[in-house]
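Missing here: one protein chain of the complex. Every other protein chain is in place.
Presenting chain A:
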């Protein structure tokens, strides 16, 4: 535990203990998901506290992306409970659009709108979802683009941006709505290696600003140094979860160790 704390320079001593006592922002309990007869999630339990950066790792097909997508209802969980910020996500009567205003999402393939400039990509939801005026949404969007270091690319179309820049615009699109939490679905997997760093740097600065993040990723080094907690999934179950020092340490469960050492190579 002590060694983990040394990777977290932004946290005051004792912060970890304080986090334990705080009501989790996201509380996943007994969540299962079936595609027909295929059970892709089996009774998952994961908590994410405010300000935490939690990594979901595991081999492909382990269900980590599906779990992430259940959190904002892009997928429907079959059973269980997901509490987020005081509301039950899985409640069929829940206003999903209101929920999604409070949870941002970043995708593996960026999914920027190709027919709009970077600025318009960010302002669309500000205008149409939050009902902000044109000038106001532009101010907010420029601030969000500034945070990801791309204010100077506001009038560029996605095709004119590198993959890393596109992904940072996508992050700004989520940030602009001031969500309480951001979900990342393999945010760097589609990027050339030399572009990964800029996206990770953006995520690191978000973490320092206190954003709560749940991240599906294969960036083991980043998980090791930046995550508060790492959840290792395989075959639709959580095999093990804990601080990076535990998951990447010698006392991790054999299956976890095998996966982590393979990925780290």
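By definition in this document, a residue touches a chain if its C-beta (ideal position, glycine included) is under 8 Å from a C-beta of that chain, and two chains touch if they have at least 3 such contacts; residues count from 1.
Going forward, contacts and distances are computed from a predicted model.
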Missing chain, UniProt name, options "Chemotaxis protein CheE", "Amino acid ABC transporter permease", "cytochrome-c oxidase" or "RNA polymerase sigma factor": which is it? "Amino acid ABC transporter permease"
One chain is left out of this view; which of A:32, A:45 or A:111 touches it in the full complex? A:111
Among A:42, A:100, A:180 or A:204, which residue is in contact with the omitted chain in the full complex? A:100
On chain A, the omitted chain is touched by residues 72, 74, 97-98, 100-101, 103-105, 107, 109, 111-115, 124-125, 128-129, 157, 159-160, 170, 173-174, 177
